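Note that this complex is displayed minus one protein chain, with the remaining chains in position.
By written order: A and B. Residues from 1 in each chain.
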Amino acid sequence: MANVSEDILKKVKAWAPYVDAKLGFRNHWYPVMFSGDIEEGEVKKLKLLGEPLLVKRIDGKLHCIKDKCLHRGVPLSEKLDCKTKDTITCWYHAWTYRWETGELCDIMTNPSSAQIGRHKLKVYPVEEAKNCVFIYLGDGDTPPLSRDTPPGFLDDGLEILGICRELKANWRLGVENGFDPSHIYIHKDAVLVQGNDLVLPLGFAPGEDRSQQTRVVDDDSEGGRKGVYDLIGEHGMPVMEGTVDGEVVREGNFGNTLVANDISIWMPGVLKVNPWPNPDMVQFEWYVPIDENNHYYFQTLGKKCESQEEIEAFKHAFEFKWKKMALMGFNDDDIWAREAMVDFYSDDLGWVNEILFEPDEAIIAWRKLASKHNQGIQTFDDVRK
Amino acid sequence: MANVSEDILKKVKAWAPYVDAKLGFRNHWYPVMFSGDIEEGEVKKLKLLGEPLLVKRIDGKLHCIKDKCLHRGVPLSEKLDCKTKDTITCWYHAWTYRWETGELCDIMTNPSSAQIGRHKLKVYPVEEAKNCVFIYLGDGDTPPLSRDTPPGFLDDGLEILGICRELKANWRLGVENGFDPSHIYIHKDAVLVQGNDLVLPLGFAPGEDRSQQTRVVDDDSEGGRKGVYDLIGEHGMPVMEGTVDGEVVREGNFGNTLVANDISIWMPGVLKVNPWPNPDMVQFEWYVPIDENNHYYFQTLGKKCESQEEIEAFKHAFEFKWKKMALMGFNDDDIWAREAMVDFYSDDLGWVNEILFEPDEAIIAWRKLASKHNQGIQTFDDVRK
Partner (left out) sequence: MANVSEDILKKVKAWAPYVDAKLGFRNHWYPVMFSGDIEEGEVKKLKLLGEPLLVKRIDGKLHCIKDKCLHRGVPLSEKLDCKTKDTITCWYHAWTYRWETGELCDIMTNPSSAQIGRHKLKVYPVEEAKNCVFIYLGDGDTPPLSRDTPPGFLDDGLEILGICRELKANWRLGVENGFDPSHIYIHKDAVLVQGNDLVLPLGFAPGEDRSQQTRVVDDDSEGGRKGVYDLIGEHGMPVMEGTVDGEVVREGNFGNTLVANDISIWMPGVLKVNPWPNPDMVQFEWYVPIDENNHYYFQTLGKKCESQEEIEAFKHAFEFKWKKMALMGFNDDDIWAREAMVDFYSDDLGWVNEILFEPDEAIIAWRKLASKHNQGIQTFDDVRK
């Protein structure tokens, strides 16, 4: 059953699956925390595509299990009860599950129960890469993590640092704010732009030929990755003078540092801005569905480092400069912009009533790509199971 | 599509349009603030019949525009961005609208967009009279303000002063509390009544002939105004002794000052009490729909003044006596009475389950008048547009 009314889905035919995907796309990899956030033996609680989950590190390896006992549906996390390293026991009636498989392996209150061995709690694959923890929120065969990360992210020698925040907006409002070519207007007064001497136009006037605005990757040329490159900077005109009634009322930023000439969005919703916020760095950021009203804003910066010394220098610069000035500072404006869209899209009618304009071609290409190449639409039924 | 279920509307046939009008009546004038509340160049935000609006004073004249960008639906007020005197620019993608017409006159991020000149943001007429700011929340030809104000309100020489508050109750609960002949029972202990030596019965026993309880103005005799006069004071018996089981348990107030002998309600929901709270004053009060759960309680007192000296004296008396004792003090009891009705009517079933009695004839006459002479029922679709 659809998450959105059929009446609305009919009106947004060209990207109906995307409009229906308010809970996100199932059968994809999503980052949810950093490796350093979870120590050996520790259990962390989170929500992904509406599903309450627990993650535990056992002998170094991470495991993920659904945080909802099969018996009476209570959260295991209400009172964590781990009797052995490899199992988790429900605090209520002592139903006990294996972290590895989810198997109901024991019931301490009734050790001879016929239910033992007959049921499995849902478990999901977890992988760590670049100090990020990824969960495959899906069923069946597990695809390689590379399929759901942007080109370059997993490259050898690329050091990744980042932060993760929980925001009160649907995940698609995050993607569409990030990949939107003309949203840069909101950043015109950012300290980063001045302080880092960046070139930043007010917007872009695309050329006549819509097909030149984007380049879609929907074959297997990128290792199975599906994505859209935004080419408006190349084939359109940057707007440096903003006019109202023929009068210039605002100028863009004429800096000396050229950045962000290579921007792309990838399934299942991850943006690559290259280079950014400095010519020697690249920003990758995910908009991870928590539920229909919230997403994790998972922001990372990557830098090629060839020695431990360079890594330490990057960590220091990240901590004392880029985290505050770029990931916070600059991107904080994106946060309230997404939140300002919430009301209009909250009853699903925003997708029908919006009026798009030429530079939104990039967003349209993303919507079509996501509608075609997603591996499944998460439903409220998936959440309940 | 109706705002209220057809099942309920069928059961309240005689005033179904009124029951359906939880968001108020469209195509009418409503006061929303006082002239002194908005200075030259200032922008104020408000909500009327569910619609978010902005009002700006330009060269003395007020303009009203919908506070929702046509592009992605964000509130312009989230971060006001006025680049020229006559325009307002959306902070997100710099779509720019004229205050006068609502025309999308420029898009600073893409100055050659084909959308420019093709769309209009909704604008509404604004008029100032008697120091009050009125918005015509409607479409098509604008009727004269006089049609939607009670007789006398616009008279030359009548000085108007007032206050405006936001209350958590549907607007109709405001009207029906104000125009209700027997609600005076709640005012029996008011300081104003004692302090101003007013005559105030506990209620009224109407005569046998229902037609004498009210006088309906639904022709053009009053300049197009439609309203109902409450005649219960004239044709009924004031109740000065309240009895339970034959025993007098409470008396009305036997003061020396006769007031409120001329009470009437007018479309689109404005009460006139004449004279009140003193023989030389008249109270006009509006119950302005903010949305289905809230209304502005817009209270004014009028006094004929023949000189600047008299005006100053009235202002002084208003500030130091009548505002606190009448508009607050006395009317504060009306506020909690309205709020106490909210639960019962919140699922629309109160209109079906209520049990009315004889003095409610005035309220019934109002419901029928409003059902017949409203100029349109605001819908949730109107709000979204």
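Everything below uses one rule, namely that a contact is a pair of C-beta atoms (placed from the backbone, for glycine too) under 8 Å apart; a residue touches a chain by one contact, two chains touch by 3 or more.
All of these numbers come straight from a predicted model, not from anything done at the bench.
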Residue among B:Ser77, B:Ser182, B:Gln299 or B:Gln378 that touches the chain left out of view
B:Ser182
Out of A:Ser112, A:Ser221 or A:Asn256, only one touches the absent chain, namely A:Ser112
Hey, which chain A residues sit against the chain that's not shown?
68, 70-75, 78, 83-84, 87, 89, 91-94, 96, 105-115, 119, 384-385
Residues on chain B facing the left-out chain by the touch rule are 180, 182-186, 202-206, 239, 242-245, 247, 249-250, 336-337, 340-341, 343-345, 347, 349-350, 353-359
